[in-house]
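Before we start, here is the structure in question, set down as structure tokens.
Left out: one protein chain. Kept in place: all the others.
Take a look at subunit A:
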Amino acid sequence: MTDLAVLSGAGKRVRRAAVDWTGIAFLAGLAVVILLPLIVTAVWAFAEVWRFPAIVPQRMGLGYWQDTLSRNDVWTALWLSLGITTTVTAISAAICFPAAYAFARLDFPGRNLLFLAFLSVQAFPKFGLIVATATIFLTLHLVGTFWGVVLIQLVGTLLYMIWIPVSAFQGVDRRLEEAARDVGATPMRVFWSITLPQALPTLFAAILITFVSTFYETDAAWLIGLPNVRTMPMVMISFINNALEVQYGAVLFVFLWVPSFLLMLAARRVMGADAFARGLGG
């Protein structure tokens, strides 16, 4: 055997990568805690008969879907939820994005204190805050109204709609803006043509997270909205609490969860995973 043959033989030996048992255990734990309940609930949505001790449903079908989706209150609640969520997200973006830009780029007296004030909403027990707000809303005749729910849900969006956009604007390299001014752009033009497009993927991430979290919000919708304003999650809760068959709740769960899950997946694909990471300081 020549020296060259020895060398080429040695080159073919590939070291096998070590098995990451910690990672696998972590993944399995996550699957049990998160995926399993989701799968069970999703199966319930299509199970017409599933009695103990059967591991799988005895009969599958779309009967409960027909019953649920033929109800007017479900569709009324869906459109109402979409209306409230869209309004909340739009108003929140209109208020928070300029504020986030100011926090990220401008230096003004009380900047840090104000920033803390915006985020401090999350430092208190949410339910207590809603109850306190409800007493004020009662005097303002906002309880049980569309705008009452919109206003209370706006408070809950501050964290995502300030924190993430502040990171987004801070993440835009100032030299990109300087380069634009250098070739003749005014500060306003720099914002529209450079800063905003650079921050846009992360701003979209903030909008998406806000939209989804507002859509599923229950505490504020329950205390401020009921009895007149019944959002989709409220209908789902009443179905779960009042109906003997769990299938009704499961159907609404799938009905609510699948579109938002697909939306999140699509957003990650379009915006890139790093848009979410950047927004959270990654």
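One rule holds for everything that comes next: a residue touches a chain if its C-beta (ideal position, glycine included) is under 8 Å from a C-beta of that chain, and two chains touch if they have at least 3 such contacts; residues count from 1.
Note that contacts and distances are computed from a predicted model.
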Query: UniProt name of the unshown chain, from "Tricarboxylate transport membrane protein TctA", "Glutamate synthase (NADPH/NADH) small chain", "4Fe-4S dicluster domain-containing protein" or "ABC transporter ATP-binding protein"?
result: "ABC transporter ATP-binding protein"
Message: Going by the contact rule already stated, which one of A:Ala54, A:Ala90, A:Ala132 or A:Ala179 would touch the omitted chain in the full complex?
response: A:Ala179
- line: Had the left-out chain been drawn, it would touch subunit A at residues 173, 175-176, 178-186, 189, 193-194, 197-198
